[in-house]
Every structure is written in C-alpha cells, then in structure tokens.
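As you look at this complex, bear in mind that one protein chain is not there, while each of the others sits in place.
Labels run A and B following the written order; every chain starts at residue 1.
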Amino acid sequence: MADPSRGQALETTRTESYYVARRRAYKAFLYILMFAGCAVMLLPFFWMLTTSFKTELEAMRMPPQWIPRTWLWENYPVALARAPFGRYFFNSFFVSILSTIGEVFTTILAAYAFAKMRFFGKNFLFALLLGTMMIPGEMLLIPNYVTLVRLNWFDHYEGLIIPWLASVFGIFLLRQFFRSLPDELWDSARIDGCRRFRYLWTIIVPLSKPAILTVALLKFLGSWNAYQWVLLMTNAQSMRTVPVGLTMFSSDIGTEYQLLMAASVVAIVPILILFFFTQKQFIQGVARTGIK
Amino acid sequence: MKRPLGAGKKAGAADGKTIDPFRLPRDRAFWRETLAAYWYLIPAFLVLGTFVFYPFFSAFKLSLFKWSSLNPPGTFIGFENYRYIFHDKYFWRAMGHTFYYVGITVPVTLALSILVATLLNQGLRFLSFARTSFFLSYISPVVAMAMVWRWMYNVDYGLINYFLSFFHIDAIAWLNDPRYSLPAVILLSVWHYVGYQAIILLAGMQSIEQQYYDAAKVDGASGFQTWWKVTVPLLSPQIFFVFIISLIGSFKVFTEINVLLSGPGPLRSAETLVYYIIRSSGRIDHATNHIGRAAAASVVLFGIIFVFTIIQLTLTQKRVHYD
Partner (left out) sequence: MLRKLTLVGLAAVMLFGMAAIAQEPVTIEFWHAMSSGHQPNLQKLVDDFHAAYPYITVTLVYQGNYGALQGKIDAAVVAKNLPAIAQVYENWVTPIASILYPIGNFMTDAEKADIIDGLVPSNTYNGVLTTVPFNKSIMVMYYNKSLVTTPPTTWAEFLELAKALTVDVDGDGKIDRYGTAFRPAANPEQFLIFLEQAGGSILNADWTEVTLNNDAGKAAVEFVGSLIPFSYITSEYMSDHIKDAAMFVDTSAGIGYNVKAATNAGFELGVATLPAGPANFNSMIQGTNLAVFNTENLTQAQKDAAVLLAKFLIRPENTVFWAEKSGYQPVVKSAYNTQEWLNWVATHDYQIQMSEQMLNSFSQILHPNYGDMRNVLSSGFDEIMRGVVPPLEGLESMAAEIEALLE
C-alpha cells in the first residue's frame, strides 16, 4: 500500500467508503447473477425431482404441472422393482471404480509423455488420438463386439472394464495441465538424481491433483452413465448396470416419465455425492500443494 | 523402466518450447527419450489400439465394401460408397447443418463458460452449491432435459416465446419450423455443456499461482485488466482443451437432436453428419442398413476433424501459454 498523504485524510475516507459501496453493489450483482444462473441450470433437475412424484397423468400434462397435487412416493419402489437395481448398482460401482482407477493410471503416463517428453511421431500420434474421438461410437461397435467375443470377454466384467482403461479425452485434458507445470521442476529434480518415473509420481502427480481429480470424476461419470456398450456386450442380467435399467422405462410408443424420473434421481445421487465431496477435495488439493 | 537420460541438456530445456515441433533435433538423446516415451504410452495405446484404432481402421476398410453381415465385410466396391454419399443431397445438407451448428455452438458455449468460470472464481459464498448446480445440467438424463426444453420451446405455453412476447416477437414454432429447429438444438446444447466446461475452466483458474495475481496487483492492474492479462492467458491450455473437446463433441451431435425433435427435424432441417451416419447404419427410422456408406461418411467426418485438429495444434503451439 502506498503511503497516503496525511493532509488529505478526509478525502481518502470518502473515497474508501465510495469504493466499499461500489464493491458491495458489485458483489450483490455477482450473487444475483450466480443465483440466476443456478436457477436456470437447476431447472431440469427440479423437473426431474418433482416429476418423480407425479401421477402418470400429471407427468404428461401440458401446460406442465410443476408441483404434484399429491406426492406419490410409491413411484420409487415401483420403479426400482422393475429391474434388479440392487445388482445393477453393485455392477455400476464395481465397473466405474475399477475403470476409473485404471484409466487414471494409463492416462497419467500417456499424458506425461505427450506433455513433457520429446519423441518421434509425437504430433502425429496426438492428432491421431484426437482424430479417433471423432469417430461416432456406432461405427466401432460391431468390430468391438467381435473382438470381445473372440477374447471371451463377452458377458464378463473384463469386457466392461478393460476396453475403457484408456481415454483420449483424459489424456488430452491431463496433458494440458501437465504442460502448464514449469520445466524447471524437472531440471532441479534431475540434478537431485531423481528418475523420471519417480519424478512423475512424486512431484507431477501431487501438483496436478485437481486436474487428475477432474479426469477421474468425468471418467466415473462417463462410466456410470454408459449403457450402449453394456447393453451390447452383455446378455446376462447379472452383468448389467444402472443405466440399462433406465432404458427399460421407454418403448417406441412412449415413456413412463414418472418412473423414469424416480429411477434417474436414484441413479444420479451417487454422482452428486461424489461430485459434492471431490470438489471440496480438489480445492484442498490446490491449497495443500502450496504453490497456489 | 528405462532410464531417460538428460535429454534436455542438448536440446536446451529452457528454450525447448520455442523449437519448431516439426524439426526437433534428432540426436541420440532424442531417440533415447523417444524410447522412454513409448514405454509411457504403451498401457494407453494397448487399450486404445485394440478398442479404438483397430475398429476405426476396420471402419475405414468397411467404407470400401458393400456390407454383408452374413459374409463380412461383403463385396469390395472401391470408392462407390464415397461416390454415393458425395452425390447424396442429404449428405451435403447434413454437412451444412453440422457446420452451422458447430460454428455457433462452440464459440458461444466457450465464451459463456469462461464468464461462468470467472463468476464462480470471484470468491463468492455458496460456491459448492453453485458449482453443483452448474454441473447438474450436465449429469441429468437427456430425457429429463429434453422434456423441460420441449416445454420451454412450446409454441403456446413455452417460457421462451413468453419471454419473446415482451419484445413483441410473434410466437415461434421452435420445434416445428425448419428455420428454427437447429437454433433450438443449439440453445439446448449451449445450456447443456456450459456448466461442464465452466467446471473444467474453473479447475484451471484455481491452479493459477497466486504470485501472478500479486504481481498484477503490484502493477496496479484493474480487475478487468488482471482477468484479461493474467487469468485468460494463463488459462489458455484449458481454454484450448475445452475448445477442442467442444469442437469434437459438437461435430458428433446426435442425441440432443433425436430427442428434442423426435427425429431429424421438419424437412430434415436438423439432420447432422452423425445423424446421417447413424441413419445410414440402419439404427434409426427403420432405415436400411448401409454400413459401408455409414463408414464412408465417418471417414469423411474423421478427415474434417483431423484437418481442424492439426491446424489447431500447429497454431496453438505458439499461442497457448504453457507456463
């Protein structure tokens, strides 16, 4: 703070209170903006939640009935009895957790190579990676189905987990974060005789905690919501996951909205809890690294 | 693990960033580092190779065949599938719709998500709540979203037409008018992805070291100047990431269209390339299964994005601020 001129104390006070008021008005404006944004974003969730308590007639009504006349709690047990959701939840957790852990591992390695190492064919390989993200998944399904049948992973957890242990998206995201870390870290670590592999896990990874958590969270979310793959690569009830249960409320004639919404609410609760806690975690992660 | 020796020494770690990526010095150290890098890439590439590259190359192969599931891949017909799609007016329309959609959705979503991330980075309270709300639109099932938006777009009761009536704009049949069907999808997409992109950008913003802000303060920069000269440049890796992801995702838009418009829109006005591909593969609308044509269209789509990505990578090699 610059040393204020003592003779003009009055002037300074007025200016400060003016700035305080201005800052307050600005803050208030930001809060209004934030809550308006939240309201718009929460709309579908609100709709989902209230619809899950409506009667079938109310769910179909136009103009819509926002709040159900009577709250129909039965929709929840009815919806959850439509399929073996207990097993589905177990499978969803099992598959999502394992593929998240596995993907984070492969992704850290590959992203590090792309971010911080120089090697032959780097740009080509990277563009190839990004390019494959463009292929509509539908085109890959038949060859993958045949591969899985040949590997005897069809209807097995292997088939639900191993093909998803790497993701271009994750590699790309993490590469971007790794690249923003200063190279000097490596230079000094190397002088201390640190090998690259150890350097990656003991220095780079802790520094990139928020980014890694973001990758893990998005992976978990993607894995949790995947259904096309699960439907195609399994036949056994016992191998299926929650989103497959959600598809069962729709037919070519229409959808049982109130049941679909009830089951959807149950299905996104784990994601919500996870998000709520990991977001705190990644703020702490940033704070703890000490470089902030 | 192979020990990567001091590759940086000869290349010069400090100025490594300014080296033209297409003309790296290929000395012994470079090849040693290449070998090490490949070890790091193996786990990911083993999986991707089996389940992404291989099926992709087989899709490329399929584009040269008239598909037969009984006798896969069928009859070799050279570039006949390409000839077919290039002579199909619906393919070119789908191409036009795709560029229209991507051209608007990507920049608008990006700009909005930077603003949202900035807002959420102002040290306001209820941040957890706000972040969760913004994330919710992304994790809510598409059917729920589509239902809300079908109501928002309703000609008679919709919020959007109600809002427009304040400006004396006549009710628009958003979902049933070929001129408005694609804009309706664009608005839905912007809304759907803005929270998600903002969360990624926010994670980036929170990783920006405080020292930069301190330095800006010392220099007497205003809030806006700090944002424009510090936050945005330091966020460029994340912005670039979000941009590419959003670009790729937008080129692949399908579900939003199919659910919101119950098909490709009036007069197929919102049929995009991926819609065209999925229709050609026979998955929707009781269409005949022409896997070869679908594969050909996929290859074209791949080509388009490949070119875009290469251009992006080359351009941003210098522009994106990496430390």
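Observations on the structure shown:
Here is the rule we go by: a residue touches a chain if its C-beta (ideal position, glycine included) is under 8 Å from a C-beta of that chain, and two chains touch if they have at least 3 such contacts.
Here the structure is a predicted model, which means the values were calculated and not measured.
For the chain that does not appear, the touching partners among the shown chains are A, B.
Across B:P72, B:G96, B:P183 or B:P233, the residue that sits in touch with the chain not pictured is B:P72. For the chain left out of this panel, the touching residue among B:N176, B:T255 or B:T316 is B:N176.
Against the chain not shown here, subunit A presents residues 56-57, 60-62, 82-83, 138, 141-142, 145-146, 149-150, 154, 227-228, 231-232, 235, 244-245, 247-254, 256. Listed here are the subunit B residues that touch the chain not shown: 68-70, 72, 90, 150, 175-176, 178, 261-268, 279, 282-289.
Criterion: only the chains that are shown with their structure count from here on.
Inter-chain centre distance (subunit A to subunit B, centres taken as mean C-alpha positions): 15 Å. Looking at the complex, you find that subunit B touches subunit A at residues 1, 3-4, 6-8, 11, 13-14, 16, 21-22, 24, 26, 30-31, 33-34, 36-38, 40-41, 43-48, 50-56, 58-59, 116, 119-120, 122, 124, 126, 128-137, 139-141, 143-145, 147-148, 151, 154, 156-157, 191, 195, 199-200, 203-204, 206-207, 209-210, 234, 237-238, 240-241, 244-245, 248, 251-252, 254, 274, 277-278, 281, 283, 291, 294-295, 298, 301-302, 304-306, 309-310, 313, 322-323. By the touch rule above, subunit A contacts subunit B in their complex via residues 27, 30-31, 33-35, 37-38, 40-45, 47-48, 51, 62-64, 105-107, 109-110, 112-113, 117-120, 122-123, 125-136, 138-140, 142-144, 147, 162-166, 168-169, 171-173, 176-177, 179-183, 186-187, 190, 195-197, 210-211, 214, 221, 225, 246, 250, 255, 257, 260-261, 264, 267-268, 271-272, 275-276, 279-280, 282-283, 286, 291-292.
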